[in-house]
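So, chain A:
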Amino acid sequence: MSEGIQIRGVTHRIHGAQILQPIDLSVPAGKMTALIGPNGAGKSTLVRLIARIDPLQNGDIHVGGLDVAATPSARLALELAFMGQHSGLVSRLRVRELVAFGRWPHCQGRPGPADHAAVGQALTDFDLMPLADRFMDELSGGQAQRAHLAMTVAQQTPWVLLDEPLNNLDLAHARALMVHLARLRDQGRSVLVVLHDLNFASGWADHVVSMKAGQVVAQGTPAEVLTEPRLSALYDTPITVGSYQDRPLILHHM
Partner candidate 1 sequence: MFSKPAMRAKIGVLVGLVVVAAALWMFQGLGSGRRDFILGLRWEKLTALILIGTSVAVATVLFQTVSRNRILTPSIMGFDALYLLIQTLAVAALGVAGFAMLAVGPKFLIETALMAVLALGLFGALLGRGGGTADDIARTILTGVVLGILFRAGSSLIGRLLDPNAYATVQAISFANFGRPNAALIGWGAALSLPAIAIALWLGPRLDVLGLGRDRAVTLGLNYRAMVMGTLALTAVLVAVSTALVGPVAFLGLIVAGLTHGLFPAARHRLRLLAAALIACLLLVLGQWVFERILGQQAVLSVVIEFVGGVLFLVLLLRGRIR
Partner candidate 2 sequence: MRDGRIRLLAGLVLAGLAVASLAVGAANVSVRDPQAWLVLTVSRVPRTLAAMLAGAALAVAGVVMQQIARNKFVEPSTTGAPEAAALGLIGITLIAPEAPIWVKMLAASVTALLGVTLFLQIIRRLPPKEVFLVPLAGLILAGILGAAVTWIGWGTDLLQYISIWLLTGEFSGVIAGRYELLWVAGLAAAIAWFAADRFSILGLGTESATALGLRPQAVMRLGLVVVAVVTAMVVSSVGMIPFVGLVVPNIVSRMLGDNLRRTLGPTAMGGAILVLGSDLVGRLVIHPYEVPAGTVLGVVGAALFLMLLWRRPRRVQ
């Protein structure tokens, strides 16, 4: 099992606006961690910095012992995989081809038996075998999201980072995605996922980190972080929290 993610003294400015105050955070390995908070809290920014999608301005981040700013990108691609919010795929690729690109860090376009196996496994796990030879632009939104997730999973990295993967998914697909993520965690991988819906965080995450206005506000188990006082302060509005099977249940209508 790899070490966790260590974030020290990270700040970030965009166009003169301070998006992240100095952040010091440890994300535990081997667990599913949910990152929650209101809009503008800096959650996406933080995850993108961890995944080195955006360059680090200040501070340092270590993932599994590797310094994100100093390690070559190709090496990092063997340690962490990132799934962002897709701005529309323009390329016309078949599902199988898209998932196969997830093996790039391992084989650089010359796939061996291990790569073929990984692709096949990802397609099977996400129920994409019947669609494997269809083009991406022929799929529905939920199917396309599964394909992108399959590509991320096929990368077979210890860490999987996702930025609001449930956007635009209906309930059934959102649940299915969370089940997949839980399975990854059960296989020994570590998952860090930005979520809007608090009940999804409560139901599936082992560890929750809440952010507001560029700072980490609280971290701990769902029961510790998703309490009425904490959430009401986080979102500046009274929130009622119940409980179901030992997990907090956020009651939106009350």
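By our rule, a contact is a pair of C-beta atoms (placed from the backbone, for glycine too) under 8 Å apart; a residue touches a chain by one contact, two chains touch by 3 or more; residues count from 1.
Selection criteria: all candidates are chains of the complex that A comes from, given by their letters.
Note that the structure is predicted; figures quoted are calculated from it, not measured.
Touch, as defined above, links chain A to just one of 1 or 2 in this complex, and that is 2. The part of chain A that touches candidate 2 in the complex is made up of residues 51-53, 72-78, 81-84, 86-94, 97-98, 101-102, 104-105, 108-109, 135, 137-138, 140, 152, 155.
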